[in-house]
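A protein chain is absent from this complex, but the other protein chains hold their places.
And now, chain A:
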Amino acid sequence: MTEATTGTPALKQGFAEMFKGGVIMDVVTADQARIAEAAGATAVMALERVPADIRKDGGVARMSDPKMIKEIIGAVSIPVMAKVRIGHIVEAQILQALGVDFIDESEVLTPADDQYHILKHDFKVPFVCGAKNLGEALRRVGEGASMIRTKGEAGTGNVIEAVRHARTVLGEIKHIQARPAEELMTVARDLQAPYELVRYVHEHGKLPVVNFAAGGVATPADAALMMHLGLDGVFVGSGIFKSDNPERRAQAIVKAVTHFQNPEVLAEISEDLGAPMTGINIDDLIPAERLAARGW
């Protein structure tokens, strides 16, 4: 028997693999975390306000109160994630000290740094980061992200941006696969992505880490659509606890992700869930209100 090694990229990325085919739900209280766990969430994201409320309230959105995060950690046995502002190294250190299982360096909070993301290799706790396209995803992986989520447009209940970002990332992956090997350095230059990671994508036809959908998923059909497009799982934020019947909707979305290829099951679970969250037409958002534009 050899000694145990902790905090390696293999452990961080392997942990993210365990979420696949699952739903990660935003929660703001220990009670909501219990509802999410009972509904079959594979993890919960502890935050002070769901994106719909951050959008409504305005102001600066920051890391949550450690007391609330500790209450949520105490309330459930599934992994607990929490968000830090882009570039906020100290918020991340605090979450790691609290024993959070995964950190989301998230554009949903107000960025702390307008140029640099956190060097995630420096942490033992794994990170998930948002991306709108392949170059952005590979830059985050290059910094040490163990998981990527497409950004979507959080808090809108409108899936169009999540679809756009998923199609962009997956389309760019296919495009790279079709390129001859000698063109990859130029591809890396154009994408502004690390060459070695571009080579990985060329060889394997996928990102080096798990890739979830996020931002605007509000119905079981939305969640199944993201799986159908080829993503590994789904984050749901405002979509559950801003709907009429969070318990039923949460359960239905979990089942939709498992049975995304089975329209009969999807028809059955989509029935009679009560009203979904009220959505926002993204075309009506002024550019400053678009969260997906944060990060680079």
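Basically, a residue touches a chain if its C-beta (ideal position, glycine included) is under 8 Å from a C-beta of that chain, and two chains touch if they have at least 3 such contacts; residues count from 1.
In the analysis below, contacts and distances are computed from a predicted model.
For the chain of the complex excluded from view, the name given in UniProt is "Pyridoxal 5'-phosphate synthase subunit PdxT" [choices: "Glutathione-dependent formaldehyde dehydrogenase", "NAD(P) transhydrogenase subunit beta", "Cell wall protein" or "Pyridoxal 5'-phosphate synthase subunit PdxT"]. Residue A:G99 is the one among A:G99, A:G171 or A:G274 that touches the chain missing from this view.
When the omitted chain is restored, the residue from A:A41, A:C129 or A:A166 that touches it is A:A41.
Listed for chain A, the residues touching the missing chain in the whole complex are 1-8, 10-11, 14-15, 17-22, 34, 37-43, 75-79, 96, 99, 101-102, 124-126, 251, 254-255, 257-259, 262.
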